[in-house]
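A single protein chain has been omitted; all remaining protein chains appear in their positions.
To keep things simple, chains are lettered A, B and C as they appear, and every chain counts its residues starting from 1.
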Amino acid sequence: MNFASDNVYGVHPKILASLSEANAATSPSYGGDSFTARAEERLKEVFGCDLRAFLVTTGTAANGLSLSAITPGYGAIICNAEAHISVDECNSPEMFTGGAKIMGLQGTGGKITPAQVEKTLKGFIRGEHDPKPKGVSLTNATELGTVYSPAEVTAFSRLIRPRGMKLHMDGARFANAVAGLGVTPAELTWKAGVDVLSFGATKNGAMMLEAVIFFDLSLAEDFAYRRMRSGQLISKSRYLGAQMLAYLEGGLWLENARRANALAQKLAAGLTRTGTVRIPNPVEANEVFAVMPRSLYDRLLASGAMFYDWMPDSLGGAIGDHEIFTRFVLSFATPEDEVERFVQLVAAG
Amino acid sequence: MNFASDNVYGVHPKILASLSEANAATSPSYGGDSFTARAEERLKEVFGCDLRAFLVTTGTAANGLSLSAITPGYGAIICNAEAHISVDECNSPEMFTGGAKIMGLQGTGGKITPAQVEKTLKGFIRGEHDPKPKGVSLTNATELGTVYSPAEVTAFSRLIRPRGMKLHMDGARFANAVAGLGVTPAELTWKAGVDVLSFGATKNGAMMLEAVIFFDLSLAEDFAYRRMRSGQLISKSRYLGAQMLAYLEGGLWLENARRANALAQKLAAGLTRTGTVRIPNPVEANEVFAVMPRSLYDRLLASGAMFYDWMPDSLGGAIGDHEIFTRFVLSFATPEDEVERFVQLVAAG
Amino acid sequence: MNFASDNVYGVHPKILASLSEANAATSPSYGGDSFTARAEERLKEVFGCDLRAFLVTTGTAANGLSLSAITPGYGAIICNAEAHISVDECNSPEMFTGGAKIMGLQGTGGKITPAQVEKTLKGFIRGEHDPKPKGVSLTNATELGTVYSPAEVTAFSRLIRPRGMKLHMDGARFANAVAGLGVTPAELTWKAGVDVLSFGATKNGAMMLEAVIFFDLSLAEDFAYRRMRSGQLISKSRYLGAQMLAYLEGGLWLENARRANALAQKLAAGLTRTGTVRIPNPVEANEVFAVMPRSLYDRLLASGAMFYDWMPDSLGGAIGDHEIFTRFVLSFATPEDEVERFVQLVAAG
Partner (left out) sequence: MNFASDNVYGVHPKILASLSEANAATSPSYGGDSFTARAEERLKEVFGCDLRAFLVTTGTAANGLSLSAITPGYGAIICNAEAHISVDECNSPEMFTGGAKIMGLQGTGGKITPAQVEKTLKGFIRGEHDPKPKGVSLTNATELGTVYSPAEVTAFSRLIRPRGMKLHMDGARFANAVAGLGVTPAELTWKAGVDVLSFGATKNGAMMLEAVIFFDLSLAEDFAYRRMRSGQLISKSRYLGAQMLAYLEGGLWLENARRANALAQKLAAGLTRTGTVRIPNPVEANEVFAVMPRSLYDRLLASGAMFYDWMPDSLGGAIGDHEIFTRFVLSFATPEDEVERFVQLVAAG
């Protein structure tokens, strides 16, 4: 029973097969291959628009590179205090942007609001003594398993675009957000004002694959240089393109996400039924965050179940001394019966 | 007939199979998996010493990260003017090191000498107006298909170690150097004073895999932070570990290199026999650099053969107006009959 | 009546005279002059210890350079949320350190506590996914006009030194802290565990002069390179040395600070007597922070008095809707009668 992360599961068989298929013959390297070109074309179809897509190997690189296209080192990026770019990437955004400030606002349920951003922007009154606000980054689905709807995303865009700021979406779990919301990829991105998207695939069935997708094409100028300079231009690039082709083929990416999301709903419902566990935030993607007694937590870990405790900062104090905040991540490959067995284990307490 | 690069060929079947085998079950992520741990252990056996190994996805990242461990931003790294770190990585070493100077010296046949380095170091006489010399980087096998012997490497180490400088080896084609020289990996690295090695695998049969290997263990302190910060810590890390295990298993890495090197010898001998092509440098690894008439060059390209022309800077002017300098790279997977056919094509002129 | 900042006042006449005296004859440049050498010797006497001092022109540079000596780009520096390095320097610490994280903790009265730092350090549990904590920076006197005593400083040092972290003091108003506490410079720095000090002079009577002073001499290694690289090595360096000599001569620096501090006490006492203004924090240096009715604020500004309103974050909500938080800075050169007139102006309401 492993709910530690979606990245503890392997690669979807179709994506693995695609790597083997790509292995025949020679192929141009450094992004000049036909797999990469077709992957970009397929992404245009998926998003229903013109765009520029750059394949990379990690979400941290995708985020750092995305942000480097929207802020110089003297700029600031506003995000949720628990955003991956703020607390999980070892100053990587600072490295990629040349030192920009990542300003984390304390949100609720993993989400910040346009009103918070507006208030923050009003604090930038001292010219060059402050950094220059250059962008907002929204994680969708969020680090707490919630989602921003197209309308919510649009509200950020309406606020910041007139100020010359850009909107980034960290979509490490973008598929889960799209599946959870039942919207189109277009509705959740460029139609809602997203300028650049970190389009995740690794957590959702790929081996190592993310794409930086520019809807604001002007931001893509020189981006090939940025990717190369950061050591993210893969020589045998066909193996990134091949992963992406399989990931998109026949809607595999959404199919995987829907399965993971459904398991999250099942787990959440099961845990709630036990009566010993609280689920403070809505479960809108493939993660379940639960408050449980420490005694239960200890018993579950002792039984071999794998999951993490989580920083309760976002709960606003609504947690008791003998409670613990925990995270469960469901994957395209999580066995359904493990969810059932886990709920039974909780209920057996 | 594709001699453009060793990276236009695919992945060795055994390495591809290893990826599939690694796909079962769940596995800890971010380098905590058993594949990665075993890969490091195997590297210790291969090199016959204690070491620290960090797996990454590209040679550019391996080099930049290696250099970041030996120089701060106010430092200088001395290398050959044609070194990959100097002219092929879009300022990536500068990004990873925070702005260090990459000083390329004009070498011969892809190689610099300790005497050149010593003379250069004598020029650092103005204290902090110059950067501080912090390291030397040798590419082995070199960008021109030659190799540094253990004795040659040792001479650099003897020169710089007493000055507190570190020795880096860019081993994107390290296997070809070891195979070409008929030495042990230990003899060519730590026994010769190498402090950190970019151990390449991608060009020699892996999909995307390089290792930063520290023989000076003190340099490895905090290196996990450096790798994470640069977006090079892969979440599903088992797929790097699995590649490395297969790459080393049964000496596959050297077997591949020996095959490629042998094809290079065959090509060089064949081209020389034609009488229309000069090979100015010794062929010591898996690359052949040839001076040919432009008319021949045009005919070969027109026939569909794929290879690059090369900057003739290292030839010291020994090239005629109607000649062109060209590069042929042989791979573990290059069909032997293509070498034969290509020689016939040249001879048919 | 100008209480906007201590930097709106000019240069002390003795320091100005020192510049003229230094103007005769030729002098070695780039720090090789005798003024600079003597300034370093005098600082050793003032601090009663061996040390290394590097003169620069701004406090922002002094801070950024100091921090660059104690943290790499993957590190973190812990400070008060209102610290100058956190909110007043336009990402300068990030530039100088190559991207380190400046973690501001919400303090009280401009001060953080060792317990806060300890709790923060306990959150660094995820290895390289977090940055590596490398230092604590205390501003003394603080941005809110309070001071850390030697005992308080020592408590930070005792906490972090065993963890390999370094202690920086931003002493833009160091003289005011020393004067306010009635301690020796040694007691407030190296005896209390400070490793590196930004020793301010500009605000307290110099023209443009700060010193980076290393008590941990190992941190000074290579620092000359850092200073040069940042464009802070002045060619006609004698004019920094001459400022420092005059600043220290006969205790001018402490004399200036004592005068400014005394004016702050006078202002605080006068404002308190009026009964319409609250002073929430102790006045321990040369700044007075006051909560006043907005109507009074408007009247004072209209009368031509110059001072700033301030972010009330540190007040913990203890401010009414019709109130405003304001800052008054007293300088070595503030006319005493302006303090008196200002108090009368407030009282006249």
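One rule holds for everything that comes next: contacts are C-beta pairs under 8 Å (C-beta built on N, C-alpha and C of every residue); 3 or more make two chains touch, one makes a residue touch a chain.
Here the structure is a predicted model, which means the values were calculated and not measured.
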Touching residue (missing chain; options C:8, C:121, C:186 or C:319): C:8
Residues belonging to chain C that touch the chain removed from view: 2, 4-5, 7-11, 13, 16, 19-20, 22-30, 56-62, 64-65, 89-92, 95-96, 202-203, 207-208, 225, 228-236, 238-239
Positions on chain A where the hidden chain makes contact: 30, 72-74, 98-99, 127-129, 131-132, 222, 224-229, 233
Residues in chain B touching the chain absent from view: 73-76, 87-91, 94-95, 98-101, 123, 126, 128-131, 311
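Basically, only the chains that are shown with their structure count from here on.
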Number of steps on the shortest touching-chain route linking chain A and chain C: 1
Chain B against chain A, contact positions shared by both copies (same if over half, else different): same
Chain whose mean Cα position lies farthest from chain B: C
Chain B and chain C, separation of their C-alpha mean positions in angstrom: 50
Set of chain A residues in contact with two or more other chains: 89-91, 95
